[in-house]
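Heads up, one of the protein chains got dropped from this complex, but the rest are sitting where they should.
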Amino acid sequence: MSARAGTPLIEAQGLSKRFVKAPDLAERATALLGSAAARAEVVRAVDGVSFAVAKGEVVGLVGESGCGKSTLGRLVAGLIEPSEGRVLFKGRDRAQLVGAEAKAARLAVQMIFQDPYSSLNPRMRVSAIVGEAPLVHGLVPRAEHAAYLADILTRVGLDPAYARRFPHQFSGGQRSRIGIARALAVRPEFLVCDEAIAALDVSIQAQIVNLFLDLREAYDLTYLFISHDLGVVQHISDRILIMYLGRIVETAPTAELFAAPNHPYTRALLAEVPRISLEKRSFRPIEGEIPSPLDPPPGCHFHPRCPFAMARCRSEAPALVSIAPGRASACHLNGG
Amino acid sequence: MTAPAAAAEPLARPATLEVADLRTHFFTKAGVVKAVDGVSFAVAAGEVLGLVGESGCGKSVTGYSILGLVDPPGRIVSGSICFAGRDLVGAPEEELRRLRGSRIAMIFQDPMMTLNPVLRVDTQMVEAILAHRSIGRRAARELAREALAQVGIPAPERRLRAYPHELSGGMRQRVAIAIAFINAPDLVIADEPTTALDVTIQAQILHLAQELCRKTGTAMIWISHDLAVVSSLADRVAVMYAGTIVEQGRAGDVVGAPLHPYTRGLLGSVPSAVARGVRLAQIPGMTPSLLDLPPGCRFRARCPRAGEDCGVEPTVSSPRPGREVRCWRPHLEAAA
Partner (left out) sequence: MSVLDTGTRIEADRAPAAAAAAEETPLRRLAADFFESRVAAAAFALLCVIIALALLAPAIVPQNPYNLAEVDVLDSRLPPGSRAMAGYTYWLGTDGAGRDLVSAMLYGLRISLAVGVVSCLIATVIGAAVGLVAAYAGGRVESLLMRLVDLQLSFPAILIALMLIAILGKGVDKIIIALVTVQWAYYARTVRGTALAEMNKEYVEAARCLGFGHARILFRQILPNVLPPLIVVATVQAAHAVALEATLSFLGVGLPRTEPSLGLLIANGFEYMLSGKYWISFFPGVVLLATIMAINLVGDQLRDVLNPRLRR
């Protein structure tokens, strides 16, 4: 299935995901007896998100806890269904595909997970973890399977001689590599990396980041790199999306974002990121807690903590509008 | 390391804590794990010492050793921990108990290690006060409320009556910090307190820690794997690797002109310090097993500068005033 030139590889249109916790029997009973009405608890984890990723791009997705980036990553990978909106793969609605095309679309988007310890089945050998999928889906003829497996393991920096071992016999960094090998084994085109290096030591992180850069060239991959670590995201991404409480508040090419952030949240985030500095600095953080996604502030989600909040920000949610070629921001300060 | 006073620049103020050649070993079934193997440093009043290293380097165990919190099969094998004129190694448990929470306090990475989930905040804080002072419960509660206000918690009276799970992660850490500072300790040991927090909240906590130390003149040991945080916050930095301190000095010096190859490698691994898209300098290999250390320099197997003489364990030297390094071939060209 090939795409027309210029069609983004993955496009999200108006994606929303709501998690609803309906009141259980006890809550409904107390409501009948007169206490506060039993409301279903709705968490709008992702709220009307649209963006596109072109082939070969590395898009960084940054945000703090509760912003919905993990949920968005899973929506893109197809692990959960959106409440609204759709995901286009090579220009076609993924939900509408059937049969072989649907399977191809599914295998083309793979995910690298955060926790190197729970993301591998502890009771399966590495050869099975990495080799099962290509065998089951018939991607590689049986005769060539062993060689294929050895090749993938070598590419990610593991010694194929250790393929018969179990995950617990490997270190955190090696387990990350096994997870990457598992994803590569089905020949994906798009990788969603969900905090893939957060749980690793700094020196190991460097190894894995280099691995990602190498694999991008070797396999012509496209990445959606989800992280809270701005340093890594700055290093590896071409373009960055900033999320806050379910909405994208700014997108820009990396260099421009760091040079001249537009949205107040982006500015606060960039200012507060600890960087290697040659002298002590004093911190002047923005006040306030990150609001709970169960009860987001009305209008612009950021207004309670924003130093520039106006009356309009409390009532009207700003739309994500283009402020320069390739840049967009959701803030009333930009006028309009 | 030998006593720091010998070759290093004498501390500006008298040392609150002096650790000399501390060794803490764990006697497990598999062998002796030399978690801390010859660590020496000093902290003066009002000073922040950053203890930096990756997982398994022994920084947390050092912190626990100071407080006497190392459980069997581990114990302090040799060395001295000089606090307020007394050597804590070998001190009776009763004496250590009196020190903990009143003269030396600890802040953990997970605030739920400090906070009991089934007790209200005021109960816990009052207990922490009454354990070391005999004042009335009312007076203690008043102190608790003041402490919460000091750490920047809005509406402290309401928060006092809350349970830990009703507070956000940042709030909980503030409460833990309040408890640590409540009895005006001389020394606070903070073990990765902001690692689990979001960037904007982390900035708030760092700001708070800076303020409190400045106001109360408390000495602080900030244990972290994050060089960026430590370089912004600490006055002096000690870098640990495989149970020993490999480099020590003023924060700006260590970060700006690192002497030890490991420090250099670590700084090179941090993405924000390196140009975009370029491969990060990675330290090859992994930390050696502490069960079975190779003879000579522990970093030898991964060091780009290793040579014949590195087969002998290096001693601490002070090639520049105010700086110490444990290496036969430090990067002298960098330091002025």
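Order of writing sets the labels: A and B. Residues in every chain begin at 1.
Going forward, a contact is a pair of C-beta atoms (placed from the backbone, for glycine too) under 8 Å apart; a residue touches a chain by one contact, two chains touch by 3 or more.
Values in this document were obtained by computation on a predicted structure and should not be read as measured data.
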{"item": "Contacting the left-out chain in the complete assembly, out of B:Phe26, B:Phe83, B:Tyr241 or B:Tyr262", "value": "B:Phe26"}
{"item": "Residue among A:Ser50, A:Gln96 or A:Gln169 touching the omitted chain", "value": "A:Gln169"}
{"item": "Residue among A:Val43, A:Met111, A:Val140 or A:Cys306 that touches the chain left out of view", "value": "A:Met111"}
{"item": "Contact with the hidden chain (one of A:Asn121, A:Ser292 or A:Ser315)", "value": "A:Asn121"}
{"item": "Touch with the omitted chain, as defined above, among A:Lys103, A:Arg284 or A:Arg312", "value": "A:Lys103"}
{"item": "Touch list for subunit A against the chain that is not drawn", "value": "74, 77-79, 103, 106-107, 109-111, 113-115, 118-124, 132-133, 136-137, 159, 162, 164-166, 168-172, 174, 179, 182-183, 186"}
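Simple rule for what comes next: only the chains that are shown with their structure count from here on.
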{"item": "Mean-CA-position distance for subunit B and subunit A (Å)", "value": "33"}
{"item": "Residue ranges of subunit A in contact with subunit B within the complex", "value": "64-65, 171, 173, 201-207, 209-210, 213, 228, 230-232, 234-236, 254-255, 268-269, 272-287, 289-290, 292"}
{"item": "Touching residues on subunit B, where the partner in the complex is subunit A", "value": "54-55, 168-171, 198-204, 206-207, 210, 225-229, 231-235, 251-252, 255-256, 265-274, 276-277, 279-283, 286"}
